[in-house]
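Heads up, the thing below is written out as structure tokens.
Complex shown without one protein chain; remaining protein chains in place.
Here is chain A:
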Amino acid sequence: MIGRRLRASLRGWGGVGAMVFACALALVFALSLPLARAGRDGSPGIGGQGLAEATQAKADDCGGHPERRSPPPSGDESGPKVREIKKRGYLSVGVDQNSYRWGYRDPNTRGSDLEGFDIDLAREIARRIIGDPNAVRFHAIPTNQRIPAIRSGQVDMVVRTMTITCDRLDEVAFSDPYFVTGQQVLAPKASGITGYDKSLAGKRICSAEGSTANTRLTEDKKSGRLPTSADISTTVPNQLDCLVELQLGEVDAVVTDGALAASQAAQDPTVELKGKPFTTEYYGVAMNKGAEDLVRRVNQVLVDYLGSGWQASYTKWLSATLGPDSASSRPPAS
């Protein structure tokens, strides 16, 4: 009697036990799968997207799209920073004075005022916030001083062909993108160079010290994307010095942002952009991280500007060298 009951209860528990066992097995199996994958390719193993996105995420820990991380636009002007600027009566903007068609001084105009695509945008921001396009104080700042100038409060914003990157997002805030560009090759029209490809074999290439272009060249030469016979040893303090080297015949090609390469081509009718941009980058207006009200206000300005004044400014300054119908010729879709 007792034995039968025991057997029956065992049979009952046995079913439960078997189910538990099966579940445990399934769990172990399920867990071990991503672990095995992670071990194989070194990626975190979440999802099945594979190597490309995994390394992308590692390179710029902000999801691969730093240009999409600006706060939403707002026309609200009650924030502390916007109020401060309106009260002060002028906008303080860090710009470049050596980039032709972007931010430069024409020595032949009276007072040699700054002008260019970046300058137009800065004036537009001043016009929308303060009501006067001339209520701007321009500070010519070196490339490597853009971030320190913002962080120290020397300028309200930097409008200076500044690419939005994840590393920079750690230190400053960016507006939504206002320009699309990418690294590009500049060479004499008569040269056999066709773009960022095999035609660079045996050529001397110039890039600016510490620039994105220089980093890419070094990496691509290692990985074999760039012919190993290409000589990338010429680096200069300022991208414009590359044009000097090119004109003096010290180098055969220049690699820099397409926008800046176009600015160089505009100063020399015998050189041109070769091939398509081989990266995609976005320029943004950089501001202090603590001034979110200003960032949102500038984003609102951009919403309006990209829709109306942008194209006219592009046509005036950049169309001649970048072309009326290239990836850069339209405002970035926001």
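Heads up, the rule we're going with is that contacts are C-beta pairs under 8 Å (C-beta built on N, C-alpha and C of every residue); 3 or more make two chains touch, one makes a residue touch a chain; residues count from 1.
Note that contacts and distances are computed from a predicted model.
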Among "Oligogalacturonide transport system permease protein", "Secreted protein", "Carbon-monoxide dehydrogenase small subunit" or "Aspartate carbamoyltransferase", UniProt-listed name of the chain not shown: "Secreted protein"
Residue touching the undisplayed chain, where the options are A:Q267, A:Q311 or A:S329: A:Q267
Among A:A126, A:I141 or A:A291, the residue in touch with the chain that has been omitted: A:I141
Contact with the hidden chain (one of A:S112, A:N134, A:T194 or A:T218): A:S112
Sites on chain A contacted by the missing partner chain, in the whole complex: 92, 96-100, 104-109, 111-112, 114, 137-145, 148, 237-238, 240-241, 243-244, 247, 264, 267-268
